[in-house]
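Have a look at this one.
All protein chains of the complex are present and in place, except for one that has been dropped.
Here is chain A:
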Amino acid sequence: MRKVPNNRAWWLVLPVFILVAFSALIPLMTVVNYSVQDIFGPNAAYFVGTDWFREVLRNESLQASLGRQVVFSAAVLLIEIPLGIGIALLMPTGGKRASLCLILLAIPLLIPWNVVGTIWQIFGRGDIGLFGRFLNEIGINYNYTADPVDAWFTVLLMDVWHWTPLVALLCYSGLRAIPQAFYQAAEIDRASRWAVFRYIQLPRLKSVLVIAVLLRFMDSFMIYTEPFVLTGGGPGSSTTFLSQTLTTMAVGQFDIGRAAAFSLVYFLIVLLVSWLFFTAITYPDRDK
């Protein structure tokens, strides 16, 4: 066949380009567009440059919100990743009991997020909630609507309950993919249980852990529905995370310019931290 030297092949890329344009580029550029203008009406938009960005970065309530968000995501990762690995290690390796464990683990993942919030909102109540009532009965003064520490505890517990199963399931699948020969070799090499975990299981879980850490980081960093339903961000603003602050700004106050600038900063933070995690976990693989 004769080759025709022209650029017509670019047409083949067009569908993908259109798809990406509508799904990502155009919405993102809209946000960029808003972030550099002050818009009062259809014909009253003024270019303001980086003003919104400067203001957003100096905004104290946003900084406080970011601080809470970082602490929350860090806590979520520190609890859920080790806990998920631990659960996966303890799970039976096969048979009916394994299926039962998988089903039980999957249940929290199937519940809609606002339902999760509602469940815990009721569960934690001191008057009718099983959990809140129980704590109060045994003498612990627990009230998540009034005490910031209790509120934080409840939000964290809810997230751990909701999302640790995801980490556990990912790790479980990773563990099942390790060939039996590795365990046999380790047994022959007189490896301790810890050495088996440290040198066989953990290195081979690395790829699923990358996924688990990234998913849990991004999800927890963007958490909105569950704390919104559970505490509404309170008491005060003690459990108000970034998404909620942003929503209040964009939808509640209709402060489009500032919200757009904030969205972009938010997006860049997620991107940057995800990249950092990815690099940090996969870095030791490289030959020195």
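We take it that a residue touches a chain if its C-beta (ideal position, glycine included) is under 8 Å from a C-beta of that chain, and two chains touch if they have at least 3 such contacts; residues count from 1.
One rule holds in what follows: contacts and distances are computed from a predicted model.
Taking the options "DNA polymerase Y family protein", "ABC transporter ATP-binding protein", "Heme exporter protein C" or "Sarcosine oxidase subunit delta" in turn, only "ABC transporter ATP-binding protein" matches the UniProt protein name of the chain that is not displayed. Among A:27, A:67, A:82 or A:203, only A:203 touches the chain left out of the display. For the options A:191, A:215 or A:269, the residue in contact with the chain missing from this view is A:191. For chain A, the residues touching the chain absent from view are 181-182, 184-185, 187-192, 195, 199-200, 203-204, 284-285, 287.
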